[in-house]
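Missing here is one protein chain; the remaining ones are kept as they sit in the complex.
Presenting chain A:
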Amino acid sequence: MSFGIQAIVLAAGRGSRIPELVSSQPKCLLPIGNRPMIYYPLHALESCKFSVVTIVINEGQKEAVSEAIYNHFDTRTMTNRIGWFLLPNKDEDYGTADTLRLMHEQKQISSDFLVISCDTLTNYPLYQLVSSYHIRDAAITCLLSSSNIISDGSTPGKKGKPVLEKDLIGIDYQNNDRLVFFNSELVFDEDIPFSISMLKRCPQFIIHNNFLDTHIYIIKKWVLDYLAEKRQFKSIKANLIPRLVREQFKSNVIQNKTTYDSEVENKYKVDLLDYVEEDEIYKAIENLDNFNLSHVTVNPDTKEKKKVYPDSAVKCYAVIQRDGISLRANTVTGYFEANKRLRAIFPNLPVKDKTSVPSTPTTPNVGPPVKVQIGADCLVSPSSRIGDKTSIKRSCIGDHCLIGEKAKIANCVIMNHVTVEAGCNIQGSIICNNAVICSSAEIKDCIVAANHKIATYGQFSNEVIPPTFVDASDDL
């Protein structure tokens, strides 16, 4: 089923919020529960049978990403028709809005579209979001989650509770959950200004500061035309949505396109309302309404009535996930929580096909380990070797790891090709690819970067332990 909308997975993020973790691989391939991050948005799209999916990645990463994807999905049963969009490697970072603009310029977007970030993990059934989009004729529909669990989590590598940037999201529950306020708290200094004209039209709303913006949006195609002109908009979340939300309170008559074109074009003034394309069906319904009214007030001059909130031409809606969990793995806390809560979010993930994991001959194939304690909530890759008498609790262990004898691992995320020697005690930490933890080291609440080696009897807590010998870019 296509739903008439195209899905776009933004996977070209460079992980600027988690530089500690992305030194050895693209962000979208960071393992979460032994699967690459990008698996989860694709899984969400796949389970709703989206047929047109475009993945945006940086140039030069296509091979790695597509290999990772095909390792985890059975291409024969997949309904997704995956297309790729490669962002050219340039010095400047492409914002999310920049990406859309570029795709639009290259005619890569042909319909209304759904944007999902590769770091979003959600068990919300996306078809409900799509239905809501179809019902409401919204310029933009945002999926928000009322259970923001990240705020309770702890962060490896840092002391104390994480201070996370909050989004202030205002919702008008009287008007089918219209989105009336959408800004990060950092936009404001001390006060938040509200104009009286806005309050007059929307006199009651609730501002939440604990809602998670899942970064799943369904956007109308005409918004792209507007975005194409507004070159200063870099990000969907920080620029585009706040503007669209504010535009709802602008009162204006939809002007005919022809009159606009014939006027002297003013390049400096881009008015969103000139770009609004009304859905034909909704227009027809509206005309029917007017027809009924016209018996009472016959006035052909006021045919184009003023559109004010809540009937404004631009409509932004929120869809709120009340039960279930969503989270974003775009911060260390988020990434860490994602690993820990994976079972809670996706209790029914398909079991990974063992044959899809390329077996490496280096793994010595010995008999099953003895006296091993592995908690039921752990995810341990079958290609890893676990030594005798180890204890693993609430942790994820990636592919091809070697865990030595009597090691204790609790609340950890261990990526691929990690070696943990005998007698180590690791708690609440993230160990990146190819790291080596020599015997009897004690690590608590740390991040061990890729390719780093921790000496015997090393003791660390609340630290980011930097890489020693390999430059990050070499490995890509």
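Throughout what follows, a contact is a pair of C-beta atoms (placed from the backbone, for glycine too) under 8 Å apart; a residue touches a chain by one contact, two chains touch by 3 or more; residues count from 1.
In the analysis below, contacts and distances are computed from a predicted model.
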Name of the absent chain as recorded in UniProt (options "TRASH domain-containing protein", "Alpha-1,3-glucosyltransferase", "Translation initiation factor eIF2B subunit epsilon" or "Cyclin-like domain-containing protein"): "Translation initiation factor eIF2B subunit epsilon"
Candidates A:E63, A:E92 or A:D189 - the one touching the absent chain: A:D189
Residue, one of A:G13, A:P31, A:G157 or A:G170, that touches the chain absent here: A:G170
Residue touching the undisplayed chain, where the options are A:R246, A:K315 or A:R341: A:R246
Identified contact with the non-displayed chain, of A:K200, A:R231 or A:K371: A:K200
Interface with the undisplayed chain - residues on chain A: 166, 168, 170, 183, 185, 187-197, 199-200, 202-210, 242, 246, 249-252, 268, 306, 308
